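What follows is a structure written as C-alpha coordinates; I'll ask about it next.
Every protein chain except one is present and positioned as in the full complex.
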Amino acid sequence: MTAAETTPPRSTMQAFRDGLVAAWTSVFVLVLLGNYVGIGALAYEFGFSLNWMLLSTVLVWAAPAQVILISTLNTATLIEVALAVTLSSVRFLPMVVALLPMLKTKEGGPGRLVLPMHLTAISVWVEGMRLLPGRPAPERVPFYNGLGIGLLAAACLASVIGYVLAARLPTILAAALLFLTPMALLMSVSRNSKTLIDKLAFGFGLVVGPVLAAHKVGLDLMWTGLIAGTAAYVIHRIREAAR
Amino acid sequence: MNMAATMMEIGPIFALILVGFLPNEVWRVLGLMLVSGLDEDSQILVWVRAVATAMLAGVLAQLVLSSSGALGTVPVGVRVGAALLGFAAFLIGKRSVFLGVLTGELAIVAGALVFGT
Amino acid sequence: MTMEPYLALLLLGVLPSEMWRWIGILVGRGLDEESEIILWVRAVATALVAAVVARIVLIPPGALAAVPLWVRLVALAGGVGAFYGIRRSAFAGVLVGEAILVIGMLAFGG
Partner (left out) sequence: MAGFLLGVRTASTSVFAFVIAVTYIGFGALCHDYGFPVGWAMLSTAIQWAGPAQVILVTALGSGTAAIETAVAVGLSSVRLLPLVVALLPVVKSERTKPWQLIVPVHFMAVSVWIESMRLAPSIPREQRIGFCNGLGTTLVSIGVICTGIGYYMQGILPLVFGAAAMFITPISFLTSAVRGARLLMEKAALIFGLTLGPLLALNKIEFDLLWTGVIGGTIAYGIHRVQRMRSAGS
(Lines give C-alpha, C1' and ligand atoms only; values in the text may rest on other atoms or scores of the structure.)
Protein backbone atom coordinates (compact mmCIF):
# COMPACT_ATOMS: atom_id res chain seq x y z
CA MET A 1 0.00 0.00 0.00
CA THR A 2 2.81 2.38 0.79
CA ALA A 3 3.86 2.34 -2.89
CA ALA A 4 0.89 4.68 -3.42
CA GLU A 5 2.90 7.46 -1.80
CA THR A 6 5.39 7.65 -4.65
CA THR A 7 2.96 7.42 -7.63
CA PRO A 8 1.77 10.88 -8.81
CA PRO A 9 -1.64 11.78 -7.21
CA ARG A 10 -4.26 10.74 -9.77
CA SER A 11 -7.36 12.77 -10.60
CA THR A 12 -10.27 12.87 -8.17
CA MET A 13 -12.39 10.74 -10.55
CA GLN A 14 -9.82 7.94 -10.44
CA ALA A 15 -9.58 8.19 -6.66
CA PHE A 16 -13.39 8.10 -6.41
CA ARG A 17 -13.47 5.01 -8.62
CA ASP A 18 -10.79 3.38 -6.44
CA GLY A 19 -13.09 4.02 -3.51
CA LEU A 20 -16.02 2.35 -5.25
CA VAL A 21 -13.87 -0.67 -6.09
CA ALA A 22 -12.59 -0.84 -2.53
CA ALA A 23 -16.18 -0.75 -1.31
CA TRP A 24 -17.47 -3.57 -3.47
CA THR A 25 -14.50 -5.81 -2.86
CA SER A 26 -14.49 -5.33 0.91
CA VAL A 27 -15.63 -8.01 3.34
CA PHE A 28 -18.19 -5.52 4.64
CA VAL A 29 -20.34 -5.80 1.54
CA LEU A 30 -21.56 -9.21 2.77
CA VAL A 31 -22.34 -7.92 6.24
CA LEU A 32 -24.14 -4.91 4.78
CA LEU A 33 -26.11 -7.03 2.32
CA GLY A 34 -27.24 -9.31 5.16
CA ASN A 35 -28.19 -6.35 7.34
CA TYR A 36 -30.02 -4.36 4.70
CA VAL A 37 -31.91 -7.25 3.12
CA GLY A 38 -33.27 -7.77 6.64
CA ILE A 39 -34.07 -4.07 7.05
CA GLY A 40 -35.85 -4.02 3.68
CA ALA A 41 -38.01 -6.96 4.75
CA LEU A 42 -38.65 -5.38 8.16
CA ALA A 43 -39.74 -2.11 6.56
CA TYR A 44 -42.20 -3.97 4.33
CA GLU A 45 -43.66 -5.93 7.24
CA PHE A 46 -44.08 -2.81 9.38
CA GLY A 47 -46.00 -1.16 6.55
CA PHE A 48 -43.49 1.45 5.34
CA SER A 49 -43.29 2.40 1.64
CA LEU A 50 -40.27 1.44 -0.49
CA ASN A 51 -39.37 5.13 -0.96
CA TRP A 52 -39.50 5.75 2.76
CA MET A 53 -37.21 2.78 3.37
CA LEU A 54 -34.71 3.91 0.72
CA LEU A 55 -34.80 7.47 2.04
CA SER A 56 -34.16 6.20 5.55
CA THR A 57 -31.15 4.22 4.30
CA VAL A 58 -29.69 7.27 2.52
CA LEU A 59 -30.54 9.83 5.25
CA VAL A 60 -29.96 7.82 8.43
CA TRP A 61 -27.35 5.35 7.14
CA ALA A 62 -27.07 3.54 10.48
CA ALA A 63 -28.51 -0.01 10.75
CA PRO A 64 -29.32 0.01 14.51
CA ALA A 65 -31.01 3.43 14.29
CA GLN A 66 -33.06 2.35 11.27
CA VAL A 67 -34.14 -0.86 12.98
CA ILE A 68 -35.25 1.15 16.02
CA LEU A 69 -37.12 3.58 13.76
CA ILE A 70 -38.88 0.87 11.76
CA SER A 71 -39.89 -1.27 14.70
CA THR A 72 -41.10 1.57 17.00
CA LEU A 73 -42.41 4.41 14.79
CA ASN A 74 -45.81 2.76 14.49
CA THR A 75 -46.34 2.27 18.19
CA ALA A 76 -44.19 4.59 20.28
CA THR A 77 -44.57 8.39 20.54
CA LEU A 78 -42.20 10.42 18.41
CA ILE A 79 -40.31 11.75 21.39
CA GLU A 80 -39.46 8.22 22.58
CA VAL A 81 -38.26 7.15 19.15
CA ALA A 82 -36.17 10.32 18.90
CA LEU A 83 -34.55 9.60 22.27
CA ALA A 84 -33.79 6.00 21.36
CA VAL A 85 -32.32 6.96 17.97
CA THR A 86 -30.23 9.73 19.56
CA LEU A 87 -28.85 7.35 22.18
CA SER A 88 -28.14 4.62 19.65
CA SER A 89 -26.11 6.94 17.39
CA VAL A 90 -23.82 8.66 19.86
CA ARG A 91 -20.98 6.46 18.62
CA PHE A 92 -20.79 8.56 15.42
CA LEU A 93 -19.25 11.47 17.34
CA PRO A 94 -15.95 9.75 18.32
CA MET A 95 -15.88 7.97 14.95
CA VAL A 96 -16.08 11.21 12.95
CA VAL A 97 -13.62 12.96 15.25
CA ALA A 98 -11.16 10.08 14.74
CA LEU A 99 -11.51 9.89 10.96
CA LEU A 100 -11.95 13.41 9.56
CA PRO A 101 -8.51 14.74 10.56
CA MET A 102 -7.07 12.27 8.05
CA LEU A 103 -9.09 13.94 5.30
CA LYS A 104 -8.23 17.52 6.17
CA THR A 105 -6.00 19.21 3.62
CA LYS A 106 -4.51 22.66 3.75
CA GLU A 107 -6.70 24.52 1.29
CA GLY A 108 -9.97 22.55 1.71
CA GLY A 109 -12.53 24.30 3.93
CA PRO A 110 -14.84 22.27 6.25
CA GLY A 111 -17.45 22.29 3.43
CA ARG A 112 -15.52 19.53 1.63
CA LEU A 113 -15.89 17.28 4.67
CA VAL A 114 -19.70 17.36 4.89
CA LEU A 115 -20.23 14.41 2.50
CA PRO A 116 -17.54 12.21 4.12
CA MET A 117 -19.04 13.12 7.50
CA HIS A 118 -22.48 11.90 6.49
CA LEU A 119 -21.16 8.75 4.82
CA THR A 120 -19.42 7.65 8.00
CA ALA A 121 -20.96 4.48 9.40
CA ILE A 122 -19.36 1.49 11.07
CA SER A 123 -18.45 -0.40 7.90
CA VAL A 124 -17.25 2.69 5.97
CA TRP A 125 -15.33 3.90 8.99
CA VAL A 126 -13.47 0.64 9.63
CA GLU A 127 -12.52 0.28 5.95
CA GLY A 128 -11.63 3.99 5.74
CA MET A 129 -9.35 3.86 8.77
CA ARG A 130 -7.62 0.82 7.27
CA LEU A 131 -7.22 2.11 3.68
CA LEU A 132 -6.83 5.90 3.99
CA PRO A 133 -3.28 6.01 5.39
CA GLY A 134 -2.12 4.31 2.19
CA ARG A 135 -3.53 7.14 0.06
CA PRO A 136 -1.78 10.46 -0.73
CA ALA A 137 -3.59 13.33 1.03
CA PRO A 138 -5.30 15.05 -1.97
CA GLU A 139 -6.85 11.73 -3.04
CA ARG A 140 -8.30 10.86 0.35
CA VAL A 141 -11.61 12.78 0.25
CA PRO A 142 -12.70 11.49 -3.20
CA PHE A 143 -11.52 7.99 -2.25
CA TYR A 144 -13.48 8.00 1.01
CA ASN A 145 -16.55 9.37 -0.82
CA GLY A 146 -16.24 6.51 -3.30
CA LEU A 147 -15.95 4.02 -0.48
CA GLY A 148 -18.98 5.44 1.34
CA ILE A 149 -21.20 5.83 -1.72
CA GLY A 150 -20.20 2.34 -2.91
CA LEU A 151 -21.28 0.72 0.37
CA LEU A 152 -24.37 2.92 0.59
CA ALA A 153 -25.41 1.91 -2.95
CA ALA A 154 -24.91 -1.76 -2.07
CA ALA A 155 -27.04 -1.28 1.05
CA CYS A 156 -29.80 0.43 -0.95
CA LEU A 157 -29.79 -2.36 -3.50
CA ALA A 158 -29.94 -5.00 -0.77
CA SER A 159 -32.78 -3.23 1.02
CA VAL A 160 -34.86 -3.08 -2.18
CA ILE A 161 -34.27 -6.80 -2.72
CA GLY A 162 -35.26 -7.53 0.87
CA TYR A 163 -38.37 -5.34 0.56
CA VAL A 164 -39.54 -6.95 -2.69
CA LEU A 165 -38.75 -10.49 -1.50
CA ALA A 166 -40.66 -9.98 1.73
CA ALA A 167 -43.68 -8.91 -0.34
CA ARG A 168 -43.60 -11.92 -2.66
CA LEU A 169 -41.99 -14.81 -0.83
CA PRO A 170 -44.12 -17.45 0.87
CA THR A 171 -44.40 -16.78 4.62
CA ILE A 172 -41.73 -19.31 5.50
CA LEU A 173 -38.96 -17.58 3.54
CA ALA A 174 -40.32 -14.18 4.46
CA ALA A 175 -40.09 -15.16 8.13
CA ALA A 176 -36.52 -16.29 7.55
CA LEU A 177 -35.79 -12.91 5.96
CA LEU A 178 -37.29 -11.07 8.91
CA PHE A 179 -35.27 -13.18 11.28
CA LEU A 180 -32.13 -11.96 9.50
CA THR A 181 -32.22 -8.54 11.19
CA PRO A 182 -32.23 -9.67 14.81
CA MET A 183 -29.62 -12.31 13.96
CA ALA A 184 -27.38 -9.84 12.12
CA LEU A 185 -27.64 -7.28 14.96
CA LEU A 186 -27.04 -9.98 17.57
CA MET A 187 -23.96 -11.22 15.71
CA SER A 188 -22.46 -7.80 15.08
CA VAL A 189 -22.91 -6.82 18.74
CA SER A 190 -21.45 -10.06 20.10
CA ARG A 191 -18.55 -9.78 17.64
CA ASN A 192 -17.45 -6.28 18.56
CA SER A 193 -18.40 -6.47 22.23
CA LYS A 194 -15.12 -7.74 23.55
CA THR A 195 -15.40 -5.98 26.89
CA LEU A 196 -17.56 -7.35 29.72
CA ILE A 197 -19.62 -4.15 29.85
CA ASP A 198 -20.97 -4.61 26.30
CA LYS A 199 -21.87 -8.26 26.93
CA LEU A 200 -23.65 -7.38 30.20
CA ALA A 201 -25.46 -4.44 28.62
CA PHE A 202 -26.65 -6.65 25.79
CA GLY A 203 -27.72 -9.48 28.08
CA PHE A 204 -29.60 -7.15 30.44
CA GLY A 205 -31.21 -5.41 27.47
CA LEU A 206 -32.55 -8.72 26.15
CA VAL A 207 -34.15 -9.39 29.53
CA VAL A 208 -35.29 -5.93 30.68
CA GLY A 209 -36.67 -4.89 27.28
CA PRO A 210 -39.50 -7.40 26.96
CA VAL A 211 -40.33 -7.15 30.69
CA LEU A 212 -40.92 -3.40 30.43
CA ALA A 213 -42.73 -3.76 27.11
CA ALA A 214 -45.01 -6.43 28.60
CA HIS A 215 -45.96 -4.14 31.49
CA LYS A 216 -46.92 -1.38 29.02
CA VAL A 217 -44.47 1.00 30.73
CA GLY A 218 -44.39 4.25 28.77
CA LEU A 219 -41.07 5.10 27.08
CA ASP A 220 -40.08 1.47 27.67
CA LEU A 221 -37.33 1.46 25.06
CA MET A 222 -35.59 4.39 26.70
CA TRP A 223 -35.97 3.01 30.21
CA THR A 224 -34.57 -0.34 29.02
CA GLY A 225 -31.50 1.39 27.62
CA LEU A 226 -30.98 3.43 30.78
CA ILE A 227 -31.64 0.66 33.34
CA ALA A 228 -29.80 -2.16 31.55
CA GLY A 229 -26.96 0.10 30.38
CA THR A 230 -26.42 1.67 33.79
CA ALA A 231 -26.55 -1.72 35.53
CA ALA A 232 -23.86 -3.05 33.20
CA TYR A 233 -21.79 0.12 33.75
CA VAL A 234 -22.08 -0.13 37.55
CA ILE A 235 -21.00 -3.78 37.56
CA HIS A 236 -18.10 -2.82 35.30
CA ARG A 237 -17.04 -0.10 37.76
CA ILE A 238 -17.34 -2.45 40.77
CA ARG A 239 -15.15 -5.04 39.03
CA GLU A 240 -12.75 -2.28 38.00
CA ALA A 241 -12.51 -1.05 41.61
CA ALA A 242 -12.17 -4.57 43.00
CA ARG A 243 -9.19 -5.37 40.76
CA MET B 1 -51.44 19.51 25.56
CA ASN B 2 -51.01 17.18 22.64
CA MET B 3 -47.84 15.54 23.83
CA ALA B 4 -48.27 12.22 22.16
CA ALA B 5 -48.04 13.01 18.48
CA THR B 6 -47.27 9.74 16.82
CA MET B 7 -46.13 9.27 13.28
CA MET B 8 -49.72 9.18 12.06
CA GLU B 9 -50.31 12.89 12.61
CA ILE B 10 -47.34 14.22 10.71
CA GLY B 11 -46.71 11.64 8.02
CA PRO B 12 -43.90 9.11 7.72
CA ILE B 13 -41.45 11.19 5.70
CA PHE B 14 -41.57 14.15 8.08
CA ALA B 15 -41.29 11.79 11.04
CA LEU B 16 -38.28 10.14 9.38
CA ILE B 17 -36.53 13.49 9.02
CA LEU B 18 -37.40 14.85 12.47
CA VAL B 19 -37.00 11.65 14.49
CA GLY B 20 -34.65 9.55 12.35
CA PHE B 21 -32.33 11.86 10.48
CA LEU B 22 -31.97 14.78 12.93
CA PRO B 23 -31.06 12.95 16.18
CA ASN B 24 -28.77 10.65 14.20
CA GLU B 25 -26.98 13.30 12.16
CA VAL B 26 -26.46 15.64 15.12
CA TRP B 27 -23.57 13.49 16.33
CA ARG B 28 -21.86 13.47 12.93
CA VAL B 29 -22.23 17.25 12.65
CA LEU B 30 -20.84 17.71 16.15
CA GLY B 31 -17.88 15.55 15.12
CA LEU B 32 -17.29 17.76 12.07
CA MET B 33 -17.56 20.88 14.20
CA LEU B 34 -14.95 19.53 16.61
CA VAL B 35 -12.56 18.63 13.81
CA SER B 36 -12.91 21.92 11.98
CA GLY B 37 -12.52 23.84 15.21
CA LEU B 38 -15.37 25.08 17.36
CA ASP B 39 -14.59 28.74 16.85
CA GLU B 40 -17.34 31.31 17.05
CA ASP B 41 -17.84 31.67 13.30
CA SER B 42 -17.81 28.00 12.25
CA GLN B 43 -20.56 28.10 9.68
CA ILE B 44 -22.78 25.47 11.30
CA LEU B 45 -22.91 27.39 14.57
CA VAL B 46 -23.63 30.65 12.73
CA TRP B 47 -26.55 29.06 10.91
CA VAL B 48 -27.94 27.49 14.08
CA ARG B 49 -27.73 30.86 15.81
CA ALA B 50 -29.72 32.45 12.99
CA VAL B 51 -32.36 29.71 13.22
CA ALA B 52 -32.59 30.02 17.01
CA THR B 53 -32.92 33.83 16.80
CA ALA B 54 -35.65 33.65 14.15
CA MET B 55 -37.51 31.02 16.17
CA LEU B 56 -37.35 33.03 19.39
CA ALA B 57 -38.54 36.14 17.55
CA GLY B 58 -41.47 34.12 16.21
CA VAL B 59 -42.38 32.99 19.71
CA LEU B 60 -42.15 36.53 21.10
CA ALA B 61 -44.27 37.97 18.29
CA GLN B 62 -46.79 35.22 18.95
CA LEU B 63 -46.77 36.16 22.63
CA VAL B 64 -47.61 39.77 21.88
CA LEU B 65 -50.16 39.24 19.12
CA SER B 66 -52.36 36.39 20.19
CA SER B 67 -51.51 36.08 23.87
CA SER B 68 -53.98 34.55 26.28
CA GLY B 69 -54.31 35.54 29.90
CA ALA B 70 -53.81 39.07 31.21
CA LEU B 71 -52.19 40.44 28.03
CA GLY B 72 -55.23 39.29 26.10
CA THR B 73 -57.42 41.83 27.84
CA VAL B 74 -55.46 44.68 26.27
CA PRO B 75 -56.44 45.50 22.67
CA VAL B 76 -53.84 44.23 20.18
CA GLY B 77 -53.28 47.76 18.83
CA VAL B 78 -52.14 48.92 22.27
CA ARG B 79 -49.82 45.94 22.65
CA VAL B 80 -48.15 46.50 19.26
CA GLY B 81 -48.00 50.27 19.89
CA ALA B 82 -46.34 49.73 23.28
CA ALA B 83 -43.81 47.36 21.70
CA LEU B 84 -42.93 49.88 18.99
CA LEU B 85 -42.69 52.74 21.50
CA GLY B 86 -40.46 50.64 23.74
CA PHE B 87 -38.26 49.72 20.79
CA ALA B 88 -38.00 53.36 19.73
CA ALA B 89 -36.96 54.39 23.24
CA PHE B 90 -34.40 51.56 23.19
CA LEU B 91 -32.88 52.94 19.98
CA ILE B 92 -32.99 56.60 21.11
CA GLY B 93 -31.46 55.72 24.45
CA LYS B 94 -28.40 54.34 22.56
CA ARG B 95 -29.60 50.73 22.73
CA SER B 96 -30.36 50.72 26.44
CA VAL B 97 -32.50 47.70 27.25
CA PHE B 98 -33.58 49.30 30.54
CA LEU B 99 -35.05 52.36 28.82
CA GLY B 100 -36.76 50.18 26.21
CA VAL B 101 -38.41 47.93 28.78
CA LEU B 102 -39.43 50.85 31.02
CA THR B 103 -41.03 52.79 28.14
CA GLY B 104 -42.76 49.68 26.85
CA GLU B 105 -44.21 48.92 30.26
CA LEU B 106 -45.41 52.50 30.85
CA ALA B 107 -46.93 52.56 27.37
CA ILE B 108 -48.85 49.32 27.84
CA VAL B 109 -50.18 50.34 31.26
CA ALA B 110 -51.26 53.76 29.95
CA GLY B 111 -52.72 52.22 26.80
CA ALA B 112 -54.57 49.56 28.80
CA LEU B 113 -56.05 52.20 31.11
CA VAL B 114 -57.12 54.48 28.26
CA PHE B 115 -58.31 51.97 25.70
CA GLY B 116 -58.63 48.84 27.83
CA THR B 117 -62.05 47.17 28.31
CA MET C 1 -51.70 10.08 26.65
CA THR C 2 -50.93 13.77 27.29
CA MET C 3 -47.54 14.00 28.91
CA GLU C 4 -47.53 15.09 32.56
CA PRO C 5 -46.03 18.65 32.78
CA TYR C 6 -43.14 17.65 35.04
CA LEU C 7 -42.09 14.84 32.70
CA ALA C 8 -42.41 17.28 29.79
CA LEU C 9 -40.21 19.76 31.68
CA LEU C 10 -37.53 17.11 32.17
CA LEU C 11 -37.68 15.47 28.76
CA LEU C 12 -38.49 18.43 26.50
CA GLY C 13 -37.05 21.29 28.56
CA VAL C 14 -34.09 20.21 30.62
CA LEU C 15 -32.64 17.44 28.46
CA PRO C 16 -32.33 19.48 25.23
CA SER C 17 -30.79 22.42 27.09
CA GLU C 18 -28.53 20.53 29.48
CA MET C 19 -27.17 18.13 26.80
CA TRP C 20 -25.26 20.99 25.19
CA ARG C 21 -23.58 21.82 28.50
CA TRP C 22 -22.59 18.16 29.02
CA ILE C 23 -21.27 17.91 25.47
CA GLY C 24 -19.34 21.10 26.22
CA ILE C 25 -17.58 19.32 29.08
CA LEU C 26 -16.90 16.32 26.85
CA VAL C 27 -15.47 18.54 24.14
CA GLY C 28 -13.70 20.92 26.51
CA ARG C 29 -11.48 18.28 28.00
CA GLY C 30 -10.83 16.34 24.80
CA LEU C 31 -12.74 13.28 23.73
CA ASP C 32 -10.69 10.33 24.96
CA GLU C 33 -12.31 7.13 23.80
CA GLU C 34 -12.48 5.41 27.16
CA SER C 35 -13.78 8.37 29.16
CA GLU C 36 -16.43 7.21 31.60
CA ILE C 37 -19.29 9.09 29.99
CA ILE C 38 -18.65 7.58 26.53
CA LEU C 39 -18.41 4.14 28.15
CA TRP C 40 -21.76 4.58 29.90
CA VAL C 41 -23.47 5.90 26.74
CA ARG C 42 -22.12 2.94 24.77
CA ALA C 43 -23.55 0.55 27.38
CA VAL C 44 -26.95 2.27 27.13
CA ALA C 45 -26.86 2.13 23.32
CA THR C 46 -25.96 -1.59 23.35
CA ALA C 47 -28.79 -2.32 25.78
CA LEU C 48 -31.14 -0.41 23.47
CA VAL C 49 -30.15 -2.52 20.47
CA ALA C 50 -30.71 -5.65 22.57
CA ALA C 51 -34.18 -4.41 23.52
CA VAL C 52 -35.04 -3.91 19.85
CA VAL C 53 -33.76 -7.38 18.94
CA ALA C 54 -35.85 -8.87 21.74
CA ARG C 55 -38.87 -6.85 20.63
CA ILE C 56 -38.65 -8.09 17.02
CA VAL C 57 -38.27 -11.71 18.12
CA LEU C 58 -40.92 -11.69 20.84
CA ILE C 59 -43.50 -9.38 19.22
CA PRO C 60 -42.73 -10.10 15.57
CA PRO C 61 -44.28 -8.34 12.61
CA GLY C 62 -46.11 -10.20 9.84
CA ALA C 63 -44.53 -13.37 8.52
CA LEU C 64 -42.35 -14.06 11.58
CA ALA C 65 -45.50 -14.33 13.69
CA ALA C 66 -46.36 -17.53 11.81
CA VAL C 67 -43.42 -19.22 13.54
CA PRO C 68 -44.11 -20.56 17.03
CA LEU C 69 -42.37 -18.53 19.74
CA TRP C 70 -40.24 -21.37 21.06
CA VAL C 71 -38.91 -22.11 17.55
CA ARG C 72 -37.78 -18.49 17.25
CA LEU C 73 -36.05 -18.64 20.64
CA VAL C 74 -34.31 -21.93 19.82
CA ALA C 75 -33.18 -20.52 16.47
CA LEU C 76 -31.79 -17.45 18.21
CA ALA C 77 -29.96 -19.51 20.83
CA GLY C 78 -28.70 -21.91 18.14
CA GLY C 79 -27.31 -18.99 16.15
CA VAL C 80 -25.44 -17.58 19.16
CA GLY C 81 -24.14 -21.06 20.02
CA ALA C 82 -22.87 -21.54 16.47
CA PHE C 83 -21.24 -18.09 16.57
CA TYR C 84 -19.21 -18.92 19.68
CA GLY C 85 -18.73 -22.53 18.55
CA ILE C 86 -17.31 -21.80 15.14
CA ARG C 87 -14.47 -19.33 15.82
CA ARG C 88 -16.77 -16.34 16.43
CA SER C 89 -17.85 -16.20 12.82
CA ALA C 90 -21.02 -14.15 12.33
CA PHE C 91 -21.72 -15.88 9.04
CA ALA C 92 -21.94 -19.31 10.66
CA GLY C 93 -24.18 -17.96 13.40
CA VAL C 94 -26.66 -16.43 10.96
CA LEU C 95 -26.67 -19.54 8.78
CA VAL C 96 -27.36 -21.92 11.68
CA GLY C 97 -30.01 -19.64 13.16
CA GLU C 98 -31.83 -19.34 9.84
CA ALA C 99 -31.60 -23.10 9.26
CA ILE C 100 -33.14 -23.91 12.66
CA LEU C 101 -35.91 -21.37 12.03
CA VAL C 102 -36.87 -22.79 8.63
CA ILE C 103 -36.75 -26.41 9.80
CA GLY C 104 -38.69 -25.54 12.93
CA MET C 105 -41.32 -23.76 10.85
CA LEU C 106 -41.69 -26.64 8.45
CA ALA C 107 -41.95 -29.18 11.26
CA PHE C 108 -44.11 -27.28 13.71
CA GLY C 109 -45.29 -24.22 11.72
CA GLY C 110 -48.92 -23.15 11.95
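Points to keep in mind about this one:
A, B and C are the chain letters, set down in written order, and residue numbers restart from 1 in every chain.
Simple rule for what comes next: a residue touches a chain if its C-beta (ideal position, glycine included) is under 8 Å from a C-beta of that chain, and two chains touch if they have at least 3 such contacts.
Predicted, not measured: the structure shown is a model, and the values here were computed from it.
The chain that is not displayed touches the following shown chains in the complete assembly: A, B, C.
Seen across the whole complex, the unshown chain contacts chain A at 77-79, 82. In the full complex, chain C touches the hidden chain at residues 3, 5-6, 8-9, 11-25, 27-29, 35-37. Against the chain not displayed here, chain B makes contact via residues 1-5, 9-10, 14, 18-19, 22, 38, 40, 45-71, 73-74, 79, 82-83, 86-87, 90, 95, 97, 100-101, 104-105, 108-109, 112-113, 116.
Just so we're on the same page, only the chains that are shown with their structure count from here on.
Inter-chain centre distance (chain A to chain B, centres taken as mean C-alpha positions): 36 Å. Multi-chain contact residues, meaning those touching two or more other chains, occur in chain C at positions 1, 3, 31. Of all residues in chain B, those that touch two or more other chains are 3-4, 30, 34. Listing the residues of chain A that touch chain B in their complex gives 48-49, 52, 55-56, 59-60, 62, 65-66, 69, 73-79, 81-83, 85-86, 89-97, 100-101, 104, 110-111, 113-114, 117-118, 120. Contacts from chain C toward chain A in the complex involve residues 1, 3, 11-12, 31, 33, 38-64, 66-67, 72, 75-76, 79-80, 83-84, 88, 90-91, 93-94, 97-98, 101-102, 105-106, 109.
Residues 30-31, 34, 42, 44-46, 64, 67-68, 71-72, 77, 79, 83-84, 87-91, 93-94, 97, 166, 171-191, 193, 197-198, 200-210, 213, 218, 220-221, 224-230, 232-233, 236 of chain A are the ones touching chain C in the complex.
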